[in-house]
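So that we are looking at the same thing, I have put the structure below in structure tokens.
Every protein chain except one is present and positioned as in the full complex.
Moving on to chain A:
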Amino acid sequence: MKMSSSRTQAVLAAIPKLIKHRPSCLVRASQHRNYSQSSAAKTTEATAEKWGLAGALYLERLPVITPKMTRLEQEYKEYKLQQEVEQSLLSEYEITKKEEEERLAIQKKNVLDTPLHLRNIPIQTMQDKEELWSKELAQFTPADRETEADKSNDMRSTDRKLDQSLVLLLKQVVDGKEWWYLPTMNYTPGLSMREVAEQALTSNCGTDLKFRVFGNAPSGYQIKNYGREKREETKLNGHKVFIYKAEYRGGPVIPNEDNSVLDYAWVTPKELRQYLGRTTSRVLNKFIIY
């Protein structure tokens, strides 16, 4: 993927070692550790712009069921299963079943030849066994793939759209305006960025939520520029939000009204655009893996 913007190129140029992005490689953030103290001093003096810092948590409820197969996938699956059967040898079960059928056929033919005490002995044939097994299976009904929450389109439940991942979005009042965003919290000194992101969730949504953040490094970031008024007010150009990816493990979301959290919603990545603006959804799409 070509990074066309000059800004990102400048950022990437600050990383001395080339990070080769081969398909199955992981981010070698540990390469950054080889920086010497001298190169670090350069970066801090340059920025004339001042940015506020914030941490956000991208809380994801991973898919519970497999996605629906496309027509091609279904056809290919059936073809492959058929081919597997054709190219296989007979199993022990099939051989005994065949022999049993032949035996029963002979018995039927020679009914009169068999002595009375051997006729019509109730033997449990393979057929009977198979019927028993299929009856046993019929007694079990699996749960529906489409849940009640799907039908009622309840945006607050995690039971919706089980074959896709859901993200938690909070409706907050910021500067008098209501807007939807990930759970965010402004940076407080003394904490690491990951802790800021974790607290962003627990302070806004209650401590009963169980989740797991992966690693200490952020998964993404978003820069929000302030308007002229706010810039003069806060003397900051804007603020940078560092987004951490987390897996939702369970527990209820209790919006904290003290923090002006009005509402919450569990939204699929494809529905994000309805809640978030164009730039935000573009940013989030960068680290969503469908």
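Keep this in mind: a contact is a pair of C-beta atoms (placed from the backbone, for glycine too) under 8 Å apart; a residue touches a chain by one contact, two chains touch by 3 or more; residues count from 1.
In this section, contacts and distances are computed from a predicted model.
According to UniProt, the chain absent from the figure is "Large ribosomal subunit protein mL40", selected among "AP-3 complex subunit mu-2-like", "Anti-silencing function 1A histone chaperone", "Serine/threonine-protein phosphatase with EF-hands" or "Large ribosomal subunit protein mL40". Across A:W180, A:Y226 or A:F242, the single residue that touches the chain missing here is A:F242.
Screening A:I65, A:L81 or A:V173 for touch with the missing chain picks out A:I65. Considering the complete assembly, chain A touches the hidden chain via residues 1, 3, 8, 11-12, 14-15, 19, 21, 23, 25-27, 29-30, 32-33, 40, 43-44, 47, 51, 53, 62-66, 72-73, 75-76, 79, 83, 85-86, 88-90, 92, 95, 142-145, 147, 162-163, 192-194, 212, 214-221, 223, 240, 242-243, 286-290.
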